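For this depiction, one protein chain was excluded, whereas all remaining protein chains were kept in their positions.
To keep things simple, chains are lettered A, B, C, D and E as they appear, and every chain counts its residues starting from 1.
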Amino acid sequence: MKVVVSIGGSVLVPEPGGDRVAEHAAVVEDLVADGCRVGAVVGGGGVAREYIGAARELGANEIELDQLGIDVTRLNARLLIAALGEETITAPAEDYEEAGESLRQGDVSVMGGVAPAQTTDAVGAALAEYVDADLLVYATSVPGVFSADPNEDDDATKYAELTATELVDVIAGLEMNAGASAPVDLLAAKIIERSGMRTIVLDGTDPERIARAVRYGDHDGTDVVP
Amino acid sequence: MKVVVSIGGSVLVPEPGGDRVAEHAAVVEDLVADGCRVGAVVGGGGVAREYIGAARELGANEIELDQLGIDVTRLNARLLIAALGEETITAPAEDYEEAGESLRQGDVSVMGGVAPAQTTDAVGAALAEYVDADLLVYATSVPGVFSADPNEDDDATKYAELTATELVDVIAGLEMNAGASAPVDLLAAKIIERSGMRTIVLDGTDPERIARAVRYGDHDGTDVVP
Amino acid sequence: MKVVVSIGGSVLVPEPGGDRVAEHAAVVEDLVADGCRVGAVVGGGGVAREYIGAARELGANEIELDQLGIDVTRLNARLLIAALGEETITAPAEDYEEAGESLRQGDVSVMGGVAPAQTTDAVGAALAEYVDADLLVYATSVPGVFSADPNEDDDATKYAELTATELVDVIAGLEMNAGASAPVDLLAAKIIERSGMRTIVLDGTDPERIARAVRYGDHDGTDVVP
Amino acid sequence: MKVVVSIGGSVLVPEPGGDRVAEHAAVVEDLVADGCRVGAVVGGGGVAREYIGAARELGANEIELDQLGIDVTRLNARLLIAALGEETITAPAEDYEEAGESLRQGDVSVMGGVAPAQTTDAVGAALAEYVDADLLVYATSVPGVFSADPNEDDDATKYAELTATELVDVIAGLEMNAGASAPVDLLAAKIIERSGMRTIVLDGTDPERIARAVRYGDHDGTDVVP
Amino acid sequence: MKVVVSIGGSVLVPEPGGDRVAEHAAVVEDLVADGCRVGAVVGGGGVAREYIGAARELGANEIELDQLGIDVTRLNARLLIAALGEETITAPAEDYEEAGESLRQGDVSVMGGVAPAQTTDAVGAALAEYVDADLLVYATSVPGVFSADPNEDDDATKYAELTATELVDVIAGLEMNAGASAPVDLLAAKIIERSGMRTIVLDGTDPERIARAVRYGDHDGTDVVP
Partner (left out) sequence: MKVVVSIGGSVLVPEPGGDRVAEHAAVVEDLVADGCRVGAVVGGGGVAREYIGAARELGANEIELDQLGIDVTRLNARLLIAALGEETITAPAEDYEEAGESLRQGDVSVMGGVAPAQTTDAVGAALAEYVDADLLVYATSVPGVFSADPNEDDDATKYAELTATELVDVIAGLEMNAGASAPVDLLAAKIIERSGMRTIVLDGTDPERIARAVRYGDHDGTDVVP
């Protein structure tokens, strides 16, 4: 089984320190021990936000901010690599071909962002499409896809299951609504739709949930079915 | 004045041969002679479609197809560079920093695609944002932004002017409608919206129209105003 | 057994589409299944000629035209890679070391051109020399080495066998004769001569002929013996 | 006049935000306006320490920690570049040749770390040697070179002036004394010694001090004279 | 067992020709046959000294000289690779990650210098630390660590064993003494100290000594114990 796990930056490194990273690495290693081939895509989180905030103040434009953000995702990817131990790949992959090559050779692959104007959500979906993954898991800071932003709207309800086309519609609706944050972005949703791969969006603050979802399909998040 | 011109592949190379490329190069050189700093972004066109068609038949996935398409955009970029003559840059820029550096040094910059899952429409908008362009021109094969695909729907009407937010809505609507082709894609529209730069979408089959639009603001396409 | 196959661009992609590419990929896969280590070098063909023609019209010099040609050979190499399927290398090798490394690790290697002023014929011979190949096969659009250009001269006769030194002489003679096209160029012939490797020049329009020649030494082309 | 300024990470980014960066950028711009050619080398500071701490916990070795640290110095270099505005270089230099090339072309150059097992102190000295700088300034968090660590030892006295050979001896002595932190490291001191360039070590928490030291030689730190 | 062998340039190539290189390659192959994973780091030797001398005369600065020296170490690394035969890696590693990746995949790794202001002594120690080597061997032109330079001082005595901390002290002492040459430099000694790895310094003019030291711990040089 081939799995791509997209781990949000604030899920992987919620605060300075390596504890959460170690837990995520343990999950990746368990999946590998089960025979999975695992590609991990890592976001920027709080450190990215701090650098981006400072650079915006200093007059940087959005593309420059994205470039800073990509650099931070690669720092976070290095942390995950450090936690994966001596016998894993030595540096983050910088594009899909490099990541795909690692997976083809039986290694874990870890990457951050790829290019400006593209989130790591979209990178996760693109990597999954590129390596023809059986499953794509988004480990985010909200426990699934909601009808509205659950932090803003008490009536927001979580979808247990969506078709990929419904996912695109829901995300498009959320993005129209300025300020609302969606757990995956529209480009990612469209890649999921066109490639028809099974996708799970779940709460990644307890990494064990990822392992359970991959192994048994058991989770409290949202299933996106082709 | 700093201008980014995004030239569709089938507008630049409608058929094998260099005639149209020479005309586009002449426009770029005229603008430079007027004192403009010009960044050109070039699409893939017919050759890209042929390679992508062949590779899809052979089982390539969408990300691999995008990679092929990017390679063809860079071939087209080399044609434009050849036509720009001896005293211009020698090779296509591969990312925004390289392109921005050329513009900063007073050179023309020519680039094709940057990364999978991102059209050259979006690259044009991102480059314009990155270099803080005064104007972004899309030279496409349709003469502006329409309410519907003019090739499919007789009632399609062309917008003479749109706000950037209206542009995003129109494009979002067109993209929902499978099969309809929009002159710029949604990601490009969103970058235009967030950066607030003036944008013109016009018929690029006569390159002189680009020169007129840049110099006098005179064109028959669609004005996107911040 | 280590084999390098040099496939002419117009043999691999005689017209837009993937059919011929699929047949060549099948031959490579069959050889691999037989236990061969296969390096493929791919030419530019018709698309290269079109781009080169357009760029020449636009004033590009020969080195720039070669650069365009190399880019097209790499596009063609990507097509062959796409046809080779998921478990093969992900991108064309750009130099001999990268190609040799793939072969060393038991992978197929696919490359196009390497540097200006050097044909893919010569790249094929150089790769074969570099990896110490047992056999070099040129799959061309003419069925072997002739005493003259068979398209120009009715008295042209095909050599069934040549020593490498005779090959150099024949090719040198053909190249003197402006307009005559040789199935391999002089640099390639000289590399074959100095390295003393067995070489077959055959008609590649039916890819099965390559497989037969490698397996049984059975072909209607020209054998070049050390 | 050619100046290399080595700015400690915690001096440049003492806390999240761009205020101090903006002040340092203003000093660089003022020096450029005075006719100086300026190369800046930027350290890692608090964010580097956090990442390194987390990675050490996760089992990374010292070389891997250095690699993380280098990545953070480049993030900080991007902040300084953002503050330097539109007409400056677009990305941090990754080695001395790239940095030297920028200075040669009349641009400011900004770099972070270069290779593991080498601090940005040493990079600053090496860059100054490489570009044959007239002056090297260390903007650190302590106000000069002391006979002992002033945070540890009340009897520590600041040197107003040292020869380069004395500097090497003082630093060697401090480094013997585990726990004591020196304002520049031994490798940097040795490069200063062998190249014979004038060097000033001063308190960089008020960036204006750098400008005053460069312009008038007026500062409260330590002068290292050849 | 993982071993890093640092071979001095004048030990590997004492004079033009491949004899000594072949002997060193044979030792590496024997160790691999014993089940060792071997990383080799190669110095510059006489050719480096000649180029550096010429460039110094021509006005190059120390950093430029280091760059020349690094290039020569990579030439020497290519010689060792040539001698290691067809089934080994194809080119010198340029940084620790590339070298570590080769070792991880079960290949021998060969590298020269990495960055200016850093000897190949230090590169050897850093590579050993990076790959968590069990043993680091310096094959030098003097038969161990001495209390003084044995070529200068008749009273110089060889240490049979030193702790890493004693090694740092001895080397620091030797470096103070201008003109005295130490078998490893101070940065290397400090890396050895901090990483706590077993290290042997021995006479590399007879390569067999390396094999014996690795296999049986039997040698006439200096043991550095953690």
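The rule is simple: a residue touches a chain if its C-beta (ideal position, glycine included) is under 8 Å from a C-beta of that chain, and two chains touch if they have at least 3 such contacts.
If you're wondering where the values come from, they're calculated on a predicted model, not measured in any experiment.
A.B. asks: Considering the complete complex, which visible chains touch the unshown chain?
C.D. replies: Hidden chain, whole complex, touched shown chains: B, C, D, E.
A.B. asks: Which listed residue, E:V32, E:A55, E:A156 or E:A172, touches the chain dropped from view?
C.D. replies: Checking the options E:V32, E:A55, E:A156 or E:A172, the one contacting the hidden chain is E:A55.
A.B. asks: Have a look at E:S10, E:Q67 or E:S102 and name the one touching the chain we're not showing.
C.D. replies: Of all options in E:S10, E:Q67 or E:S102, contact with the hidden chain holds for E:Q67.
A.B. asks: For the full complex, which residue in E:V4, E:L31, E:V47 or E:A188 touches the chain that was left out?
C.D. replies: Missing-chain contact among the listed residues: E:V47.
A.B. asks: Among C:A122, C:V184 or C:V214, which one is in touch with the chain left out?
C.D. replies: C:A122
A.B. asks: Decide which residue listed in C:D132, C:E152 or C:E208 touches the omitted chain of the complex.
C.D. replies: C:D132
A.B. asks: Footprint of the hidden chain on chain B, which residues?
C.D. replies: 86-87, 89-91
A.B. asks: Considering the entire assembly, which residues of chain E contact the chain that has been omitted?
C.D. replies: Within chain E, the residues that touch the unshown chain are 13, 16-18, 21-22, 25, 47, 50-51, 53-55, 57-60, 64, 67-68, 71-72, 74-75, 78-79, 82-83, 85.
A.B. asks: In the full complex, which residues of chain D touch the absent chain?
C.D. replies: Within chain D, the residues touching the omitted chain are 97, 100-101, 104, 132.
Here is the rule we go by: only the chains that are shown with their structure count from here on.
A.B. asks: How many links in the shortest chain of touching chains run from chain A to chain E?
C.D. replies: Contact-graph shortest path, chain A to chain E, evaluates to 1.
A.B. asks: By residue number, over half of the contact pairs should agree; on that basis which option among A-E, C-E or B-C is the same interface as A-D?
C.D. replies: Duplicate interface of A-D: B-C.
A.B. asks: Please report how many Å separate the Cα centroid of chain B from that of chain D, as a whole number.
C.D. replies: 43
A.B. asks: CA centre of chain B versus CA centre of chain E: separation in Å?
C.D. replies: 54
A.B. asks: Can you pull out the residues of chain B that are in contact with at least two other chains?
C.D. replies: 64, 67, 97, 132
A.B. asks: So that we know how the chains sit together, what is the shape of their touch graph: line, ring, star, complete or other?
C.D. replies: Graph shape, chains as nodes and touching pairs as edges: none of the named types, so other.
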